[in-house]
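The other protein chains are all here in position, but one chain of the complex has been omitted.
Let's look at chain A:
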Amino acid sequence: MKFLTTNFVKCSVKSCDSTTDSFPLGYDNCKLVQTEQEFKPDFILSILERLDWNALIQVAKDLGNESLPPVKPEGELLQNEDLLKDLHTLLIETTIIEGEMICNNCKHVYYIKNSIPNFLLPPHLA
């Protein structure tokens, strides 16, 4: 699962939809791998618009990265290629191959196995 995807997934339990604690999920025991991908600045810029920056900071922190700027870069900062490259490395090149995702509301645990996250639920939560 790419780091990028952590910015889009919440707990799949329906009763957690009404709380803000179900997004982002908490990340634990994660094994990360870097895979080289072609850097396209325009592509990163188009993704940037869609990101929830606070969630990005929170998940990065879970995974041991505290170097992100505190607010979403905008204006002239977007011309800074080093910053875009860093985001590319984090969002596109960083993959969680094994790990646990925990809902901060209901505490349900989801697993990432062989890079694929599993959001299926037991019957009492479905």
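To be clear about the criterion, contacts are C-beta pairs under 8 Å (C-beta built on N, C-alpha and C of every residue); 3 or more make two chains touch, one makes a residue touch a chain; residues count from 1.
Note that contacts and distances are computed from a predicted model.
Undergrad: Would you kindly match the missing chain to its UniProt protein name, picking from "Mago nashi protein", "tRNA (guanine(10)-N(2))-methyltransferase", "Proteasome subunit alpha type" or "Ras-related protein Rab"?
TA: For the chain not displayed, UniProt's protein name is "tRNA (guanine(10)-N(2))-methyltransferase".
Undergrad: Tell me where the left-out chain touches chain A, residue by residue.
TA: Touch set of chain A with respect to the missing chain: 1-2, 4-5, 8-14, 17, 23, 37-38, 40, 42-43, 46-47, 50, 52, 92, 108-109, 111, 113-126.
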